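What you see is the complex with one protein chain gone and the rest in place.
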């Protein structure tokens, strides 16, 4: 019973069907009808003209976004636990040609304007230091917390005041939207966000992630950077098809709700004593002794230890309800 | 009736079936059983221990290979018409951090040892010039010619003598093997090749290309570079599945033969007068006037003009036999 | 008797005196009074507001200029024999993070609008190819020819029409100005030039070259790039002092005239039969047999062979008149 990562989830049936359907003659790269429809479809979703580009991974989406917002001699503020800082093998540095990540603190991998300002205050405005050009946050965060529209907008206001570009790593953006029940625009451009990595793979897709630019002019150079990075797939229609299938009928939201609901059930079972952090998306961090973790594993539950005395349980769109119930019961029984 | 690019071909049924079959729980990134089997499977195919890595595009495969063979302050010899030089938006320069491509001449985008030596002779051995570190050829070439084992080995010998790494861009490697009827090893490591971009997408795959290192030590740093470039997909099992499905039962060879055969029929129809170059793989370059091209298009044939008075016709694994026959007849009728 | 390179020339007395004079307490980096006066002084010289930055080498000046004019995913048109292409070990690629140099043809390393247009015509306007962003020429060229104001302006018009930045590598800019007797503005901003590498080292300086931006906004990012490249010397006042000493009393022009005059005397001695190219600056390319070259060397003249049957003779500000006369006589006597 898998709770170790939503990366290991299956591909949802709508996506599989779309791949089959896309399997007809069409043009190459991103010249096909499906790919060409993406900017329009996402413009509708966000209620504003956007440019929407597929890439093969969230790492590529994040890095292309940051390269659009920060020159090689600049720096980017992020959380100390951000995926871009810790889990992408320096991809932001590769794509930006050596920009620096400046790390800020905050519980649950969540940043506040104060935390960002503290980092900015440490930078002298002279040529001996790389100057900040962008802020990137993750929503939902690496620890399963969400930024509300208000919290996002507060950071957006800071970015506007300080001349920073604003990027959201939305590997689990669907989970955040599902949780908050808000319009996607409220977590993005209405809150001052310039670019969004909109994740589909963890949420039921196979190999397509979206990079959304709310300032279309940022896309011009990115088209070249994407090609140059080897992310302009020659059969791009299969990526577009995956994403379109998840937009149709709000599959993306339904899948995210399913994952969130499963996590909520685990959270309820764990109780506030065991929970390391509130559960706001599809990740549950619980306090368990090594012995307790062993007990759970002996019952067939697969998950990551997360530092001493803690475990991470991740649900996904396809979490088996029976397995979730069984894990909830097993946690209660600890 | 599509003859403009094999990039636009459909995904073959074996691959589609494999994607469905892969849609079960499994681990993330390249830790799954399918991905972990790749090096073994390709080692069998090539008769030698190799390291085999999937990436999403041939551009990524080529660039990662070149980055493994050439430092930022080095240079890479390639043909003036090479894909790496003209059609990857500087991806080799991006991945190598600024190495220089030195271009050599040769008919049909094919290099000879003499042509390579001529380029090397133009480089002074001092720190004011970037020094050559690698040679890359394309087999089959961008103009549909193939390098025989002997021709490849002659270049391999040159590389060994001059201390150059040797890479083959095999976007259409299957077509070359199918044409020559040789063992894949004869076009690669037995001929001194260090790294091969082994193409599957044009030949019936969806989104998986392989990078094969015949010197396993070259793979160590490449694992990091692949991640850093955003080419370590989180659901890598779907890439592995595509490739494995095409290795099973030599689907890759069968598909390539089908494409080659279709091209041969067009070549026969065109006749030596019209043919710009011999047809050895799945590309046919023919001399046609603007009027003749228009005549063909009016009959529903879709293809690229290729300079004044020439057209490029590309066949693929799924070229409709009726369409091929129709085009052959139409060419004869010009 | 040295005729192999003006790089080997001595430092002129005005510069030496200025170094001594600068040896007093002052502030660090480029905050000193001398450094701060440079933009003003060069603005006077050019009759327009410019930003003037010192760096330690012409390679750094060229590369910083190109990085200001071309993004990593762009390309730069230059002559096939340009110093940036052949003699800087890929510095432009390093500083631009992998932009591509596209080489054009032209006698004597000199470009015409037609030659540039031919290169541009070979680039498709799609994301698969790096798009041209800049043109760089060398004045005086690597073969000692000069671009007149009209010739420069013709290239400048092309750049404006095609949206290209325009850089001049002026390692021997002083020699060109001295030859043409024109105002420096006519070879630069009045002709559409955006950035100039203004050479002082070959012309009597020690270790200071100037980078002049005629569009001041280009300097903003360059200030960071210069620091980042290790070219913001902590005792920058000694670089400023060298340059200011050569501006005072037009030492730069006087030195260049001396070098040009010496070359003219050699050219006269050689005669049109022997001259490979007209002599317009301080380089003389002559046809000599291996035997003749040996005869000259036996008399103590030091110079480079320049391909089979040719030799390069370079004069400098401090060419010994007696040595020049002797060489002239020796050439006549061949």
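Quick notes on this one:
Note that the chains are named A, B and C in the order they appear, and that numbering of residues resets to 1 at the start of each chain.
We take it that a residue touches a chain if its C-beta (ideal position, glycine included) is under 8 Å from a C-beta of that chain, and two chains touch if they have at least 3 such contacts.
Note that the structure is predicted; figures quoted are calculated from it, not measured.
Among A:2, A:73 or A:312, only A:73 touches the chain left out of the display. Touching the missing chain, out of B:97, B:235, B:257 or B:274, is residue B:97. Residue-wise, the contact with the chain that is not shown comes from C:201, picked out of C:82, C:140 or C:201. Check A:15, A:69, A:82 or A:130 against the missing chain and you find that the one touching it is A:130. Listed here are the subunit C residues that touch the chain not shown: 2, 4-5, 7-11, 16, 19-20, 23-29, 55-61, 63, 88-91, 94, 201-202, 206-207, 224, 227-235, 238-239. Mapped onto subunit B, the interface with the missing chain covers residues 71-73, 97, 127-128, 130-131, 221, 223-228, 232. Not every partner is drawn; the one left out touches subunit A at residues 72-73, 75, 86-90, 93-94, 96-101, 127-130.
The criterion applied here is as follows: only the chains that are shown with their structure count from here on.
Averaging Cα atoms per chain gives one point for each, and the point farthest from that of subunit C is the centre of A. Taking the mean of the C-alpha atoms as each chain's centre, subunit A and subunit C sit 50 Å apart.
Centroids built from CA atoms put subunit B at 34 Å from subunit A. Residues of subunit A found to touch two or more other chains are 224, 227-228, 232.
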